[in-house]
Every structure is written in C-alpha cells, then in structure tokens.
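My questions all concern the structure below.
Of the protein chains in this complex, all but one are displayed in their positions.
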C-alpha cells in the first residue's frame, strides 16, 4: 500500500511507520517538500485501509494489490471453460441462454423452449423465483416452476438456467437447474454467495445494478473462496442517469473482465436495454467485443407476458437474430 | 394509466383499447394529429405496463398511480411514531443511534456505549453480522456479537440496533435487538424483507446503493404488506460519479419521503460521506431538513477499528456534535 | 401533453383546463376515483410544462411530443449522408477518423497522418484548441496547429477533423477543417452551436459527459434549426460511477439514435475507455451495432504524447485494428 502524508511532523510519520511495520510491511519513505510518500510492501492484505487513512497527517492511502485473488488472471492464466456434456461456456463456442423472463405455465415454457431449441440455443432460461420491485407483482411459480423447467429439459434436451434468491431455496434450485443464476439485486447478498459456493453446480453471477467491476469480481471471489470454481459472469447493464434505456449496457466490461479474470463472461442485452429493438444490435456488439455467451429473452407471445414483455423477442425475431449471430461468430473465428 | 400512441391505425388502437378494457379499465381517447392519448382509469393496478408498451403503435405507457400503498401519505395522513418505552422515533424527539461499525469485543463495545450514553444518545448500534465486499475481511462476531450487544444493553439501558443479513438468522437477531437493520445491499433482498415482515420488532431499512426513492418505498411496502408496520427509513448516501465522498448523501430525500410517506426517516452521515470531518455538518443539515433521527459511527479508538475507522468520530468529537445537535434541535422546536 | 391531477376540486380542474385552452389545446378529461387525467392535444409546443406542473391539484405533466423536430426520423425518413468528394459519412462505407489527441508539431502530425493514411482511414483528427481541465496543461498550438493540419491535408489528401471551442474562433477553424468538432464539454454551449450553425461545413457533435440522448439530439437541433443540416453525432462515453474505464461507452446509444434520428452516428472508443487495450474491442462492437464511423486516437509515440497517451494506439496496433474492422465491415455488408 502507499500512504501519502501532507506537511508531516516527525512524530506523525513515525506513528504511521510503526503501525505499518506492525502489520508486517517493509517501509520505503520518499520525502518531498509538501508531501511524504510511504511505500509499504509485503505484509498482510487484510489491513483495513481506513484505519491508516484517519491517522494524523495522512492524506490518502492507495492500495496496490487487487483485492481479489482466485478470480484473477494472475492466479490462473488460462481461460476457465465450464463443461456441460458436449456443450461448454468459455471456449470457442458461443453459449446462448434464451427463454421467457418468468415461467408462467408449462405450455408457455414448452412453446418458448421449442423456439429456443429450433433456433440453435443450448440453454433455456426462465425464472421460477422472481425478484420483483413490488410485493403485489407476480412472484413466480416457485417449486412448480422448477418442475416445469425440469420437464422441459427432459422433453427438449435444453440445459436449464434459473435463479436462486435465498440461501434456503438454493439447494432446491440446484436439484432442478444446470446453472444457478444469482440476480443483480443479490450480487452482494453474501449469505447467498456463501451458500451457492457449497453447491456443485455452475453459478451465473449477474453484475449488480451499480456494482463496479471490482465489486463484481469480489462477489465472484466469495464463490470461488467457498469452493465453487465454476462461475460465469453476466453483464446486464448498469444504472446511469440515462432513461431512454432501462440500464446502460457496459460492453467495455467484457474485454475488461477478460483481462482481469479467467472466468467466462456473458451478456444479457434484454434486461440491459429494456427495449426489444435494441436487443439485436447489443447482442452482436457483445459478441464481437469478446463475450462468451448471451442471455436473451424470448417469449412465445410477448404482449401476454407476466413480466418484461417489452424487452422480449418474438420467436421470429429470435430466429433471425440467431442466424445473424451464427454468421458473425463464424466471421470472428468462433461458432454458435 | 395513460397510453400514448403514435400515427396509429384504427386497428392498433382497437387492440389496445380491448386489452385495457379486458383489465377492467374505463377508456377515454384524445386524438391529435400525430399522437393519440388513451386515459385508462379504474382497473387493476397489477397490470404489467411493459405488455401494453410493446403492442403495435404504442409509444409509451405512463402509470398514474403510485405503486406503493400502505407506506403512502395518502393511505395514512399522520406520521408514524414508533415507541420504545419512553423513547420514540418519528415524533418531536430526535433519535440518535451511535456506536462502532462492527462489534469487535465486549470491551470496545462497552467503552463505545458509555460514550454514546453519556452524550445523550438512546441507541447503541454495532454490527454482529457484517456485509463486507471481500470474503477475506472481518465478517463479524455473529451470535457472540449479539450477546455482547445484549449485555451492553443491560448494563447501560441503551436500546440496540443491529443488522440481519439473511432470512435464517433474522429471527436470531430479533431475539437480541430492539431494531433490526436491513443494510443497503439487502434493500431488495425480498426473501429477507418478507421474513422480517413477520417479526414484531421495528425494522430500520437503509436505502440501497443506487435505489430510487420509489424503489426504497416499495421495499418498505414489502414489510408493511407482510404485516410489520414499524419501519424506519434510513438515507445513507447514493452512488454517484463523485469520488471525494464515499457516497453522495441525498438530504433532499428526507423532505421528499416525508411528503410521500408517513414513515419516520433518519440519516446516516457516516457511511454516506466516509470522512469523519464531514459527519458533523451533514448531521446538522439532516436535522434541519426534517430527519427524525441520526445514525452516527463512534469508536473509542477509530484508528484501531476493524472497519471504517476513517468515518468514525472520536468520543470527544461525538460529544461536541451532540451538544451542537441538541442546541439546533431546540432551535427548530424539537428536542434531542 | 397529459396532465394528471390528484383528488381534484372542480375549481382546480377548471383552472387547468382554461389555461390549456388558452394555449390552444383541445382537451379530453378522464376521471377516476383518485386521479383525473387531462389529455391536451394540438396547441403550441413551446409551453413550459413547469408552469402547469405547479398549479394547484396537478400531480404531474407528461409531454407527448418529442421536443426535437428537424433531427427526427419522423421529419426525415431516409438517412442523412454527408459527402466529401468521393468519401461519405452515413452511407455504406465506414468512416474512420484517426490521429493524435493534440497537434504537437508538424513532424508528429505528419508521422501520424502517414500511419492513418496507410491503414486506410479517410480523416486525420487532431486538436489545435484543446479543452483541458487544468489551466496549467498544454492548451494546444491554436492557429499554428490549424496550419499544420492544412499542410498535412495537402500532403496526404486526408480530410481534417478538428475542434472549435468558442464562437469567435469557429470561423477560423472552418477555414482549415473539413469537419468542425464540438467537444463533449461544449455540447450545450449554445452560443457556439448557433455560431457553427451558420458555417457551411459539417459539424461533428460529441455527446456531453452526462447528456441524455434527448439532450444530445436537442443540441443537434440547435445546429439544424440554425441552417446547417450536416451534423454527425459522436458517442464518446458517459460519466458513471465506474472508475475502471474513464467513461462508460454507451453503445446502445448508436441503434437508439439511428431509430430516433436520420443523422449519422460515429463512436470514439479512445476517449470513452481511456485505455488503449479496450479500444479495439469497443471499435468492433460499435461497428456491428450500427455505427457509421469511428474516431480513434493514434500517436506515432504514445508514451511521448502531450495528452492522453494511455488511450492512443501505436501505429502497429492501429494497422491490425483497421484490418480487423475492414474484415468485419465486409462481413456485415458494409465497407471500410
């Protein structure tokens, strides 16, 4: 860590140096006219910087080590590839997870699944537990929904991605799902993260509504540190002042995360934009920016959806988009 | 709700009208050259607006009813006052909750509690379960910490505010605490909200890191809708682009919430600013803006704190601030 | 416009209706139990909504017409294509504007221009007037820099894009430039917009640091309303809480603007990300999202640049990127 002190007295400097040495750091001091810089290397990384920050004379404290370890590229050079039989995420083949926002009925889900399958996607998505802003909105079919997902899985061969919202039901979700999704609102629900860390199913971790890339990677670190190394990150837009789109899709997070971490990254352009007309262009942009996969809302009849109809593609639009994505994937040396 | 349609065909218009009538709405149509406005009144409020939004010809859908009900001023005109023996929150007396960020030891907590008590605050705060960005940071003393809080409560007569982080341990926290805090990261942890709604202890609901006032009130609505009417809202700064302060304290949320809702509102200037020098001015500003209380970090030795030392007041600074707040409260016809 | 009134009295309603009729609107009233909706169609569009908003009983006022006209797709269906001899912007060919952030010397500019030309770009960019946060930073070579740009133009045949920062010097810039750039900080410098509206050179209008899409289009509307129809919009990242990238590139603004407006849109991934490693992926993503062009920083020796070296590509990296972009452009039926 680096400590910058301002117009420092001998005494204040000594106190900080002693404190840093107490944490096991090696100390190097550079003194200028107005500022003194203390370089502290070695030492433990669990020091709370704010304790140094408030010592007399200290102007700022700058960490020099990334706070995450297991998720970092430095820890593991090669890309993590997660296997599901002959499907995989993180390799050369683009994974597509598609389906309705919420599981509404077996008929609806099956209809969606057939569309998804026919268009060439490998995963069906659909929420059985739905995080809703309002307590009066549809909250999901819960275990009934999970059962429908499993039935559709058996009928179509599609793999299932669905959300777990609390530690208690995470185990239940794991029985039915191939991938357990952690939603944006739960990215820092640390009890839930610790719980899914114990489950031997891959976790899809959505970026929080206003999470920095570092906080997102730290949330993933919770899961890896708990023993589950199969984490897929999912960029789904961040909250900004712009109201035209529901969120602002941060596509630059894709190459950024690929540099910082070995984990696969996918993108959800449906929730990010909230407007079906923008889903296609954003899906394509994400693909060429390096995303390992896409999560796309498709509904057999969007205008009758229980939630988020405005961002769902119709079966036909989804078909067209998949063809375009396949073509583009091939153009950049990947497949779909 | 209002539906705005653009260069609409007779057919598209009819389809929307039929759909709205199907939901039980009364329909009024205003036709201009470029736009047609449909006013839909009456009807159910659980219609998902996005389903209308995506019908052909629809440009936008504007809700006209606030999505919350039980928390609203319209539902209950008079201020909610929550009683704790002879202390109360929401009335004329300013509630002050002070103490360390985390419970670190019985000695630390008791030392802090004595300071808090001597300065005239009514509540001791301190986390036994700590939501931490890093899995490697101190996570709290858990039940041991809760026991220390209870012991200090018995020794000093201070009431206890402490955080519950997951549905499973909420019941446990309720056994020890006078007020159960829901942290910013859990504001939309809906399972947790539903769980604390069943507990007969007041809930302090912190505003989420990037929650709108409406989302915050909707989170409170979950708790009231579940049967617990004793909710205290706590503004604690929102995430913005500004990095000088940890968050940006939105003091305007205080009078805004007091207009929209009958629930009491307090402010946490410590977490909001992250800098102890700003805590005093922001505490005073919150008070005159109409806050019903304050939550302030005080640590017997801030530079030895396990977390967030940089935002903690020393005992002496807290004493001075409390005197200033008391004087100011009197000046505006309240007490402390 | 739509006016929503709450628990309204006959008198308050009448006052609002009279006021709206005074503005020439036709009025349609829908009365519900709690709310009354007034649809006001026709009438003048220059009514200040806030005057209605503050009338007794009024809860909110919702505009129904977009505030821009000349820039809108409704006003002009077909894409605007701006011609420069045999080069064009807005058509099938991707325009690339590349070069150093600032013009530093004739040698530096010429070296950059040769790289830009050899890689196949059509425009050289470089600032002669530099908006700098600090008064102590390099402010640009001013007219000397403009002369160098012109000389390089003559030597290489590249077209010149450079920024005008104030109304007084806009005319001067116009003498030397093929496209006059308005920087992000000046997007709402309305005197400058009115001034460049009178000049018969195309204007490249960067999106403001925290401008909404609507505000950006309104700024363009100033230029069109002043008589200059050749406006190129440039997305360059918006300010968010994320600090890993300098700004957050809002690629979804590209298809959004293409739907709302007939004007061409280009993207500047260099200023948006502030990190040269992210420039390539973001350039490619912008291209497939529908951008009509790209603005990319290239410097012969980035580590010796007077400004923004960290986001500049080296000549070699630029060459490689241009090849990838050309290939990708062909793959989506465009050329470069």
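A, B and C are the chain letters, set down in written order, and residue numbers restart from 1 in every chain.
Here is the rule we go by: contacts are C-beta pairs under 8 Å (C-beta built on N, C-alpha and C of every residue); 3 or more make two chains touch, one makes a residue touch a chain.
Predicted model only: the values in this text are computed from it and were never measured.
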Absent-chain contact - pick from C:30, C:108 or C:186: C:186
Residues of chain C (touch criterion as defined above) contacting the omitted chain: 19, 45-46, 48, 50-55, 67-68, 131-139, 165-169, 185-186, 188-192, 208-210, 215, 218, 221-222, 225-226, 239, 274, 276, 302-312
Interface with the undisplayed chain - residues on chain B: 210, 212-214, 238, 240-245, 248-252, 254-256, 259, 272-273, 277-278, 281-282, 284-290, 327-328, 331-332
Hidden partner chain, residues of chain A it touches: 2, 4, 26-35, 37, 39-42, 59, 62, 64-65, 74, 210, 239-241, 243
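Everything that follows uses one rule, which is that only the chains that are shown with their structure count from here on.
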Approximate Å spacing (C-alpha centroids) for the pair chain A, chain C: 31
Residues of chain C touching at least two other chains: 210, 240-241, 243
